[in-house]
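Here the complex is missing one protein chain, while the rest keep their positions.
Right after this comes subunit A.
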Amino acid sequence: MHTAAGVEACLPIRSDMDLVWVRQHVRQAAARLGFGLVEQTKLVTAASELARNTLVHGGGGQMEATHLSSGGAQGLRLAFTDEGPGIADLDQALSDGYTSGDGLGMGLSGARRLVHDFDIESTPGDGTTVRVTCWVAQPPRPREEA
């Protein structure tokens, strides 16, 4: 049985140093929930992209990590929230290579490909929230004899 201890947290995203804590927390939480190395790496990388967007484009905010459990499957949900300028054109922001700054423009679209579930809410002038979810892959188990 997995517990949420050390998994659930709300971390500030105000500086480059905070990005380091975010990555560290996501790595530890994912490991604790039983994610494999590849899935851990994907999740940490997605978190790194989204947290940096929160910091750079959203002017700072926070990440909330939540432990999900459904029918024996373990999941991790990360919500990145800021009260920045918001995104007027979501389709454009989500397209590969679009950047309003001098980045590669691969963060948002790439993060979407790295997770199982991706959801973005943004209101221009109010801020942005991006939620991503990953589930631990369940190895096919031999059925228990009745």
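The rule we apply is simple: a contact is a pair of C-beta atoms (placed from the backbone, for glycine too) under 8 Å apart; a residue touches a chain by one contact, two chains touch by 3 or more; residues count from 1.
The working rule: contacts and distances are computed from a predicted model.
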| item | value |
| --- | --- |
| Record-based protein name (UniProt) of the chain missing from this complex, from "Autoinducer 2 import system permease protein LsrD", "Amino acid/amide ABC transporter membrane protein 1, HAAT family", "STAS domain-containing protein" or "1,2-phenylacetyl-CoA epoxidase subunit A" | "STAS domain-containing protein" |
| Residue among A:28, A:41, A:66 or A:133 that touches the chain left out of view | A:41 |
| Those residues of subunit A which, in the complete complex, touch the missing chain | 16, 20, 23, 27, 37-38, 40-42, 44-45, 48-49, 52, 96, 103-104, 106-107, 109-111, 113-114 |
